[in-house]
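All protein chains but one are shown at their positions in the complex.
What follows is chain A.
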Amino acid sequence: MASTQVTPTRMELTRLKKKLVTARKGHKLLKDKRDELMRQFLELVRSNMDLRRGVEEGIKRANRNFVMAKASMDEATLNTALMSPKQEIQLEVEEKNVMSVNIPVFNTKTRTQDENDIYSYGFAFTSSDLDGAVKSLSQVLKDMLKLAEVEKACQLMASEIEKTRRRVNALEHVIIPQTQESIKYITMKLDENERSSQVRLMKVKDMMLEDAHKYSERA
């Protein structure tokens, strides 16, 4: 046990007592942090799951549409049609601090406001299936961006929660009990020293009185 390695002095005792107070305070704060992080995480992860299901469904649908479109056109025409996109997305990244976790916030700007600019081709040589496919994909875009933000936040928060939980557990199950143990050990050792010097003094007093008054000879 660690307590056997502590030097039983008053200075050490004061130090340990201070350490215990700090550890308790830290434990309480970290526990609060963990609980709040957990609450926010659970909210976030639910929306993450919903978004992901929606996005995956949307993309799968769009992919089916693209396959249909590809089937009704020859590949060269398709490639030409999609070769030079009109639209361009610009991304801005900000950081938001949630319970000391930095999470990204994505803002997007498209080059043109017109939502019909996703069709990067004239309609003469392409099939209408392609229009539908592109349209269906553009509908999931907004959710895809939201998903990126939420999923990243979830990952970051999950690892922060893991770290915090470890710290809380280390304080609760290791640091605090060990310090208490050491404090107990020192207190007992000091008390023991106190008693032994008390006894020694009483003994010395007895001997001195014996020397002065010679009680044993009188009896």
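One rule holds in what follows: a residue touches a chain if its C-beta (ideal position, glycine included) is under 8 Å from a C-beta of that chain, and two chains touch if they have at least 3 such contacts; residues count from 1.
The rule is short, and it goes like this: contacts and distances are computed from a predicted model.
Undergrad: UniProt protein name for the omitted subunit, picking from "V-type ATP synthase subunit F", "NADH-quinone oxidoreductase subunit J", "Multiple sugar transport system permease protein" or "Putative Membrane protein"?
TA: This omitted chain is identified in its UniProt record as "V-type ATP synthase subunit F".
Undergrad: Out of A:133, A:168 or A:183, point to the residue that touches the absent chain in the complete complex.
TA: A:133
Undergrad: Looking at the full complex, which residue from A:99, A:147 or A:168 touches the chain that isn't shown here?
TA: A:147
Undergrad: Considering the complete complex, identify which of A:56, A:194 or A:210 is in touch with the unshown chain.
TA: Only one of A:56, A:194 or A:210 touches the chain omitted from view, namely A:56.
Undergrad: Spell out, residue by residue, where the missing chain touches chain A.
TA: 38, 41-42, 45-46, 48-49, 52-53, 55-56, 59-60, 62-63, 66-67, 70, 82, 85, 87-93, 95, 102-104, 106, 108, 110-111, 118-120, 133-134, 137-138, 141, 144-145, 147-149, 151-152, 154-159, 161-162, 165
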